[in-house]
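Starting off with a structure, shown below.
Excluded from the complex is one protein chain; the other protein chains are retained at their positions.
Here the chain labels run A, B and C in written order, and each chain numbers its own residues starting at 1.
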Amino acid sequence: MSEKAEFQPRIAAFLCNWCSYGAADLAGVSRLQYPPNIHVIRIPCTGRMSPKFILQAFRQGIDGVWVSG
Amino acid sequence: MADKILAKDKLGEFLGQLKKDRQVFGPQAVEGKAQWAPLQAEKDLLWEFSNTHLSPKDFFFPQTECMMRFVNQASDEQGMIMQAEPELKQARALVNIRPCDAKAMQVLDLIFVQDQMTDDFYWRDKRDKTLLVGLACNDPCPTCFCTSMNCGPHSSTGLDALLVDLGDKLLLRTLTDKAQALAEGLPEAAKADLAQAAGLKKAAEESITSRVGMDQVNAREVMDLYEAGLWDRVQESCLNCGTCTYCCPTCHCFDIQDEVQGTIGRRVRNWDNCMSWLFTVHGTGHNPRGTKKDRVRQRFMHKFKYIPMKRGGEIGCVGCGRCVQLCPVNIDVRRVVNDMNA
Amino acid sequence: MSTTQEIAAQIREAAKRLLSEGKVDCVIGFAQGTVPMREYPYFAYTPEEAENLTWSRFCCNNLSNFLVRRPKGQADKVAIVAQGCVSRNIVGLIKENQITREQVYILGVASPGMVDRNKVQALFPLKTITEVTEDGDELIVKGLGFEERVPTKKVLRQNCYTCVMRNPVIKDEMIGEESAPTHGGNIDKVAAPWEKLAPEERWAAFQETFKDCIRCYACRDACPLCYCHVCFVDEARPQWCGKTQDEADVATFHILRAFHCAGRCTDCGACESACPVGIKMRKLTSMIEKDIRELYGYTPGMDLESQPPLSVYKPNDPQEFIK
Partner (left out) sequence: MFARRRFAVLKDLLEYVGIEPGRLHFSWISSAEAAKFQETVLAVTEAVKALGPAKHMIKDIRKVA
């Protein structure tokens, strides 16, 4: 296995409480599998999302940011 | 104390000798401005310049300085034990520092290193390991007012050695033991050379036409100055930015913060300035310097009243004129002090 | 076209009239600075003080900044000297409910285009400039040991070449005559200079531009858009932006500052003029404003009616980037 293939990114996932967070929940109860690289952060609404959060995630060394409403 | 002559073609040797056990810095033309940089070649060193764009205080008091590090984990063997940052490894020399900037370092010495209890290790370490070789100003700028601020274009306070450009050669005046070795083997200055240097000094001092009076500032009571009406006008155009304090060679306020990432942390100190709202705000939300006027007043009162009162007449300003040139709204310190002196 | 000296005389006359008639409490204009090419914001409260007012190509601060930063409270009525960009910022401040239209009396001026002092200094590297005066379309630059004439057109601020509105968009009184609205430059051609670079080269260009930053925040404080009582860099719990010189901290400050100006920046150039180390932060802001024009067809501050672009939406706004 090459080094690149072994790289496991850390991804911050900002999920809206009413939409994607619910979808994540449903994915869980439906036993749908997905990679464990995402670190879910629940936000009350995508409108709560601030550019500060995204920059802060990058500052703390996160490899990717995903915002989902 | 010795007055020697350094021929300009011997400069390379002189710098070579400095470089033997030190890292040498000097003002160089970087992007059209005189700026401090490590000296690679003799030809890069500037001789014809007014002063460096920003002050050299960051050699001794960096804008960001890590003081100590720690492991932020109680279970770790080294957990929560502060580890001091290493001292400066190599000695340094600053060549062609202007006398006003050297004077500023001497003023800051009085503040950073006072007694056993107030002894800033980080400052003292860098000061002790740095040799200051000054270059006297023969052509001061119109914004210079050093002669009014306990300083002057040929002032030697705070320096280890002073160079005076005599045209075809340099006069090297050693002032401390640290600098004695530099003068070894150089010819003594002749009477005519000393007379020429004295003439240049007089001419330079006379060419400084900006005068600032301090007699009334010294005579007036603190509260009288504090409550003076002039601050209402001074603060009007102020933006409360930190330009004046960050370009100033004697401004020395800082903010200490602990930065923690997971299990590691460090304590850093960063330049801070009294113009900032955050500078004095309390945890309760109360801010003793809540208005722009309070903050503007603080800077001038500190430099021209509080420091002279506490430090036997030393002034927290050396008259380098950087803030006059760089203030975005032209708050001219000379005008402010003259108003205070009225 | 009147010279700036003639305009200055007319500003003084208007200011004296307004103050003596009691129409306003204060006139905000410029007075001659103590160093070359640096006129400073001046507040005249009496007709006598109005004598100190001036107008030139060295008036680089954005005076509308002082409408929101005045400590005396915002109730009293002030007159303000405003060229195109300043009037556009006044429009912005009115829209953002920082001031009301009634409390400002706008003395409109056509902008002659302001001089970039860094550009003039760069023509005379390491030399000390002692005096700069305007003479028609030229500047007479005097310094220690030299005197030269420089065509003004060569040393204007970068944003003035691409100005889209030199005349005030709102005014109570016009000083001098209106000029052609633009200087002829096309902002869309020069905005966002790093777009030409390959994505992997951009970060280096960004770092190079901001490497001299000393975090004095003069750009923020000179900006009429930055009136927040507590700026995000001053927030401590949580701390969004560290106070160090680390490149991540410097980058965070400049990215967020630029972002906060999105859809509001009038490209007045006050930030670049205020910077003590000559950073060109318009390389960031010009990109955002270009983006706003392309995405939402909006140019800030042109009228009192339109809605700020980030405060409204349309159902068919572009969203190709969203999965």
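Going forward, a contact is a pair of C-beta atoms (placed from the backbone, for glycine too) under 8 Å apart; a residue touches a chain by one contact, two chains touch by 3 or more.
None of the values given here were measured: they were computed from a predicted structure.
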item	value
Missing chain: touched chains present in the view	A, B, C
Which of C:L53, C:V91 or C:A251 contacts the chain that the document leaves out	C:A251
Contacts of chain C with the absent chain, listed as residue ranges	192, 194-195, 199-206, 242, 244-246, 248-249, 251-252, 255, 258-259, 262-263, 284, 287-288, 291-292, 295-296, 309-313, 315, 317-319, 321-323
Interface with the undisplayed chain - residues on chain A	4, 7-9, 11, 13, 18-27, 30, 32-35, 37-38, 46-47, 49, 51, 54-55, 58-69
Residues of chain B (touch criterion as defined above) contacting the omitted chain	62, 64-66, 259-261, 264-266, 268
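Quick note on the criterion: only the chains that are shown with their structure count from here on.
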item	value
Pairwise touch network: line, ring, star, complete, or other	line
Centre distance in Å when chain A and chain B are each reduced to the mean of their C-alpha atoms	49
Between chain C and chain B, distance of the C-alpha-averaged centres to the nearest whole Å	32
Inter-centroid spacing, chain C versus chain A (mean Cα positions, whole Å)	40
Residues of chain B whose C-beta touches two or more other chains	none
Residue list for chain A, restricted to those that touch at least two other chains	none
Chain B partner contacts - residues on chain C that touch it in the complex	33-35, 38-43, 61, 65-66, 69-71, 121-122, 125-126, 128, 130, 144, 214-218, 220-222, 230, 234, 236, 242-246, 273-277
Chain B residues within the chain C interface of the complex	29, 32-34, 46, 48-50, 53-54, 63-64, 139, 141-143, 233, 235-237, 239-243, 245-247, 255, 257, 259, 268, 270-273, 276-278, 291-293, 324-332, 334-335
Chain C-facing residues of chain A, complex	51-52, 55-56, 59
